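The complex appears here without one of its protein chains, the remainder shown in place.
Here the chain labels run A, B and C in written order, and each chain numbers its own residues starting at 1.
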Amino acid sequence: MAITQDSAPPISDRERRQRVVIRFAGDSGDGMQLAGARFTDASAAFGNDLATLPNFPAEIRAPAGTLAGVSAFQIHIAGGDILTPGDAPDVLVAMNPAALKKNLDDVMPGGVIVINTDSFEERNLAKAGYETDPREDGTLDGYNVLAAPMDELTKEAVKDSGVQGREVLRSKNFFALGALAWMFDRPQETTLDWVAEKFAAKPEVLAANTAAFKAGYNYGITTEAFAHSTFEVPAADLPPGEYTNVVGNQTIAWGLIAGAQAAGIPLFYASYPITPASDVLHELARHKNFGIKTFQAEDEIAAVGLALGAAFVGHLGVTGTSGPGVALKSETISLALMAELPLIILNVQRGGPSTGLPTKTEQSDLMMSIHGRHGDAPLPVIAASSPGDAFDAAIEACRIAIKYMTPVILLSDGYIGTSSEPWLLPDSANLPSFPTSFATHIEGKEFMPYLRDPETLARPWAVPGTPGLEHRVGGLEKDQLTGDVSYDPINHEVMTLLREQKVAAVANDIPDIEVEDDADAELLVVGWGSTYSATRAGVNNTRLEGYKVAHIHLRHLHPFANNLGEVLARYPKVLVPELNRGQLSRLLRAEFLVPAISFSKVQGLPFKAAEIKDKIIETLEMP
Amino acid sequence: MAITQDSAPPISDRERRQRVVIRFAGDSGDGMQLAGARFTDASAAFGNDLATLPNFPAEIRAPAGTLAGVSAFQIHIAGGDILTPGDAPDVLVAMNPAALKKNLDDVMPGGVIVINTDSFEERNLAKAGYETDPREDGTLDGYNVLAAPMDELTKEAVKDSGVQGREVLRSKNFFALGALAWMFDRPQETTLDWVAEKFAAKPEVLAANTAAFKAGYNYGITTEAFAHSTFEVPAADLPPGEYTNVVGNQTIAWGLIAGAQAAGIPLFYASYPITPASDVLHELARHKNFGIKTFQAEDEIAAVGLALGAAFVGHLGVTGTSGPGVALKSETISLALMAELPLIILNVQRGGPSTGLPTKTEQSDLMMSIHGRHGDAPLPVIAASSPGDAFDAAIEACRIAIKYMTPVILLSDGYIGTSSEPWLLPDSANLPSFPTSFATHIEGKEFMPYLRDPETLARPWAVPGTPGLEHRVGGLEKDQLTGDVSYDPINHEVMTLLREQKVAAVANDIPDIEVEDDADAELLVVGWGSTYSATRAGVNNTRLEGYKVAHIHLRHLHPFANNLGEVLARYPKVLVPELNRGQLSRLLRAEFLVPAISFSKVQGLPFKAAEIKDKIIETLEMP
Amino acid sequence: MTIAYTRQDFQSDQEVRWCPGCGDYTILASVQLFMADAGIPKENVVFVSGIGCAARFPYYMETFGMHSVHGRAPAIATGIAAARPELSVWVVSGDGDALSIGGNHLIHALRRNVNIKILLFNNQIYGLTKGQYSPTSEAGKRTKSSPMGSLDHPFNPVSLALGAEATFVARTLDMDRTHTIEMLTAAHQHQGSAFIEIYQNCNVFNDKAFIELTAKESRDENQIRLVQGEKVLFDGGKKGVALEEGRAFIVDVEQYGEDVVHTHDATVDDPATAFALSRLAHGPHGPTPLGIFRNVERPAYDDDMERQIADATEAKGPGDLASVLRTNATWTVD
Partner (left out) sequence: MTIAYTRQDFQSDQEVRWCPGCGDYTILASVQLFMADAGIPKENVVFVSGIGCAARFPYYMETFGMHSVHGRAPAIATGIAAARPELSVWVVSGDGDALSIGGNHLIHALRRNVNIKILLFNNQIYGLTKGQYSPTSEAGKRTKSSPMGSLDHPFNPVSLALGAEATFVARTLDMDRTHTIEMLTAAHQHQGSAFIEIYQNCNVFNDKAFIELTAKESRDENQIRLVQGEKVLFDGGKKGVALEEGRAFIVDVEQYGEDVVHTHDATVDDPATAFALSRLAHGPHGPTPLGIFRNVERPAYDDDMERQIADATEAKGPGDLASVLRTNATWTVD
């Protein structure tokens, strides 16, 4: 269903803002993720550019009303080209005291606070750790507080819908959503159509949510307080085309489907559930009509083994997981590397080490991706930089794995995986195509499974079912031609070098780095992965203040683009912001001997654009 | 049993040589490892300095008589301070044509070849790939060939011993050993006493081996050929003390015993067999009377889990394996790091990646040791540099693990593990002592399992059985004081930094690097691990030719010694020889931005001193 | 010496954070009640878990504990018990943790008979990762990862444990505290590893999975209680279990008489009878046996280990490093 822009309501005497950041916060049971997602869709339909960031409570369901149980969803809407979900909310919706307590510090001075007064009773205040009522003790001074008894109003609104008991208050989020829809002039149909479709099978719930939403909207229209806090955020001037709002775990799955189609071979995805990667499995499992096979294995070692087995017989073998799972897969990845079979290992990174912070984002598995195998065991490493980009990154991983007959590590992270952005749909006709050519017959006297393509250094992919090409692969060192087991010292050296050179050769097959350049910049910012949006925004904002800064963002972490060394050498200072303790910066130092400066953040959260800007200025001003 | 030097026979009109390299080679079934080990003991008893290198056929027993089945043992004996088992043998004992074929190329021009003529019949020649008899076709021109019909002579010698059938020829190696004993004037008793003790329970075998050995010795005395090829290699001028000849898998086991004694806690060694690490398990399993518990686990993941469990309850938990096993242990090592418990992971490295070259040596797991975990997960990495040094390295690993409450990776390799050198026995009284202090009571109101020692940043080790200190550890991020699970962003950053700083602090607790210096050297050679002997010898030989070269050898690979950066900066050129593709060299570049030059060898074999020398000269002469 | 504890002594200061209504709460209470009476000094108790909802368990016990990595708890606990046999070591695990990723450590711990007590909280689902099917989920189950139904034939945890040479195997129900405590007590008294499958309701992702065994109207006809030395009768004595040709069958007692009904004896060395009983139900559907299937004596691994040390020390004297260093021949340079 495509919603076109003309359905947006007319613009009134609203306060015009170029960009607004809104955070929905409430108890896990309050449906804040849903409210956020609906608001996102409505904003997309309205035509804003946007970026979102969900923030779930940690894995185990915490008791209702506590700080640990707060769930939040932030959305940044704007008329212009924006990149991040925003640093500090302009508007906070707090469904209970805990949500207020946990989020208030982040809100912009003078920001709007929407609260559900019904939840501000003693027990909830105590659970949130408030000794006095923040509405009365001056805590909210300086904010624009819009208070509504949402429980009561919701109850009233849904009373004829047929829902009963506990179900009644479930619609509270739709009340809040309705009020916000009024405040920001969102089209009502987007949400109401969704409700109608989603709850078609549950007519009472459909009726209740619809009624609550409308009640919220009308409450906005009719209430003084709300009426004076209405905004107009103009539609963005985006490149023309068809858009959809995507989260990275979706797009990466779709990219794998597209990669398999480009290669003309079936996709085989083997995985063991793990936060935040499980949704890739869930998404792919829904598309069996593509001939995709998904396999929930007994563990991560089995999963990578399954994918490797599938690769041996001619499928596009992919295994997805997060950091702890990649650690377990290391030995088998090494086998894939030795057997020289295509294999994709997707790592949706999370906070480490060990179990770490499973629901938080981090980029700290880069070193493990590059060096986390025994022996000299190089393989290509590719990172997605945003939910939309994950689609292309996945296709690129497929292309390289097959063309070079090598395992490839594809990096995403919790932020990319679960946050959303509007995405210009690719034109199906222009999707890449790189048909696989399996070996079909013997060249020469005997089949030589390790005879390499002179350009790519890839060996042939000869799959079972092909008469005459019977051969054995394995993890022992192989003779450089026959592939037979070889303990010969020189052969081992030759093969070690060949494996290295083959991966290095990928550099000739990827685009040179293009610099977002300020001609005479003093400083180059080098980013990779999910920091793209914050880094770009930070760089832009710094430039707006007159500083000269250049920016590059790396997709290929191993091998690096051919011109990277030369680019780095052009700038007196190189700053590398990363959500880890300086891993890319170490790689750049080792490779190019540049004194890269690491800007590290390890808080389980993405960078804020302002943090990047401040650090750039600080670095520029360093002697 | 201590053999003193006076038992050595008087010196005659033998050719005097400062150093001789001898290689025993034969079929796997010919007992060459045993012959080599006996010759080694006799040479040690004689008072030579020595170094040895066994070279087994690859894992699967190859058919008798083939090249793949050749087993060899090399020993370097000298009057002076030597370091390596030698580059090229002066003397080759070849028990069959395959042994000759496989080893002849290595022999020094003009070297001595001792062959068993009985084995040079057609079938064996064919199996070895000889089309004509090398004794007759000029192959051996230029060598000093000493041929003896060893089968026949052995049969004759043992005929009264009582051994029968296949057993008869088993004594052939003792015949060869006897002949060599004569050639090199080795004390007969060392070998004969050993035989008497070893075969006490099998009197016929005892008699046969004794008879064969004596027959060989007498053959030397009585035969023209042998009589003219006798050597005198003077006893070495070693520091006074009691010596024994050790292989690294022994000493590292003993070092762990010593480490546990120094700490005053029981040793718990959990392992899953793997070449070349299994012998450490075998050695420790023999010493249960120390209270040592050894556990053969179901796999490597279980092994590291077992060791970690033992550590949690106050034992010195150690798990030993080789590269593929470490890959599997990665996730649990990360848990140990998060739980901040002492744990030692021994990696006896072998050729990689994947199954690679299981019986060959390599140093290619350094990067995995340092970076092979998800998240930012630093831990100390320590490497042994020779069989003797392995003892000290193991003790050092124990000390650091306990003092800093951290997992430590202890690196050895196949070369250290299986080769031998004479070792000056440490004085028991001077062995280190670092008694463990467990937490015994609560300081303050509540037990704080993550309250750190201000100097080491170590948390307390509070073990079950201690009333009042009940607490929980785990892999989720912990609050910096209480150790409770914490999802707080800033706490995660603080803890990440604390874990990093704690490991970095080890640098203050290890000796500064001392340079084997040529005052105004142009080049610094930086080695680590098992390359010590070849590197040192190479450097020495280069100096003998008048070049100015400095040398350092690193025991601590993470963190580096505090003064390393300063030392590196002193020299215009830095050369890093490694049995991998430049892993230490990359670490040095990243850390110190020095343009370290990598000298890489990945042939499953140690460096030769000559290779090091040549490379040093080449590097010095580079513009 | 018995120690006077109350349940509170085993409650840690951590807020319990399972979903309201989760079966884990009841099991926690049962374990704490059992501990209060068991007389084990609190400081000698260690709880080890992997990852999962169930695996949060150690945080709530005021004992020593480790919340380790997914699936590895039996191995870690084995290290603990082998190092310190005097400790009381408990493993808490979920069906994913113990049977999916951790299956190998589980079966090895059981065959070795190391002194650890393994509690499998079987909710037939992956709770923590939000509802994928597990190795005990029924075939055909639709979940996020199996939208068209799972293709996996599930394990029967009791059969698997018996096939893995377990010496103590039992099954109980979260809701039934008395029975749970009975099983815990027997496991504690057993020398060596003990395995208890606890049917645990996950009311969020797999609600009512055990309803046939717990609902008032069906529980009598579906709960087969195995009681040592007693005939295996259920449904108020109307039905019983008989064995024939090595297999267990349900018989109508009125029709066939009580004589054909099997008398339960968990202490027989051959596990075949226990195995036959385990096959009466594959998953909690229809008549399902609860209680102790097997309870036999075999030396505990950790005790044997101590004995070898004692024997070695007796034979060779306490370890002397100086003499070990002289294992190979030595010589002296003056």
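The criterion applied here is as follows: contacts are C-beta pairs under 8 Å (C-beta built on N, C-alpha and C of every residue); 3 or more make two chains touch, one makes a residue touch a chain.
Owing to the predicted nature of the structure, the values given are computational and were not obtained by experimental measurement.
Participant: For the full complex, can you list every visible chain touched by the one that's not shown?
Facilitator: By the stated touch criterion, the chain not on view contacts A, B, C.
Participant: Touching the absent chain in the whole complex: find that residue among A:Val195, A:Ala270 or A:Val525.
Facilitator: A:Ala270
Participant: Which of C:Pro41, C:Pro85, C:Gly163 or C:Gly286 sits in contact with the chain that's absent?
Facilitator: Considering all chains, including the one not shown, the answer is C:Gly163.
Participant: From the list A:His76, A:Lys102, A:Arg186 or A:His315, which touches the chain that is not on show?
Facilitator: Answer from the full complex: A:His315 touches the omitted chain.
Participant: On subunit A, what residues meet the omitted chain?
Facilitator: 1-5, 41, 44-45, 47, 190, 194, 236, 238-246, 250, 254, 257-258, 261, 266, 268, 270, 287-293, 295, 297-299, 301-303, 305-310, 312-315, 317, 331-332, 334-335, 339, 425-426, 428, 431, 464-476, 484-485
Participant: Quickly run down the residues of subunit B that touch the omitted chain.
Facilitator: Listed in rising order, the touching residues are 59-64, 66, 68, 272-275, 278, 281-282, 285-286, 288, 294, 296, 298-300, 324, 354-355.
Participant: In the full complex, which bits of subunit C touch the chain not displayed? Write them out.
Facilitator: 100-104, 107-108, 111-113, 135, 148-149, 151-156, 159-165, 243, 245-248, 262, 268, 270-273, 275-277, 279, 298, 301, 304-305, 308, 311-312
The working rule: only the chains that are shown with their structure count from here on.
Participant: Compute the distance, rounded to whole Å, between the mean C-alpha positions of subunit B and subunit C.
Facilitator: The computed centroid separation for subunit B versus subunit C comes out at 44 Å.
Participant: Taking the mean of the C-alpha atoms as each chain's centre, how many Å separate subunit A from subunit C?
Facilitator: The mean C-alpha positions of subunit A and subunit C differ by 40 Å.
Participant: Among the residues of subunit B, pick out those that touch two or more other chains and give their numbers.
Facilitator: 331, 334-335, 339, 474-476, 485
Participant: Touching two or more other chains, which residues of subunit C qualify?
Facilitator: Touching at least two other chains: 51, 67, 69.
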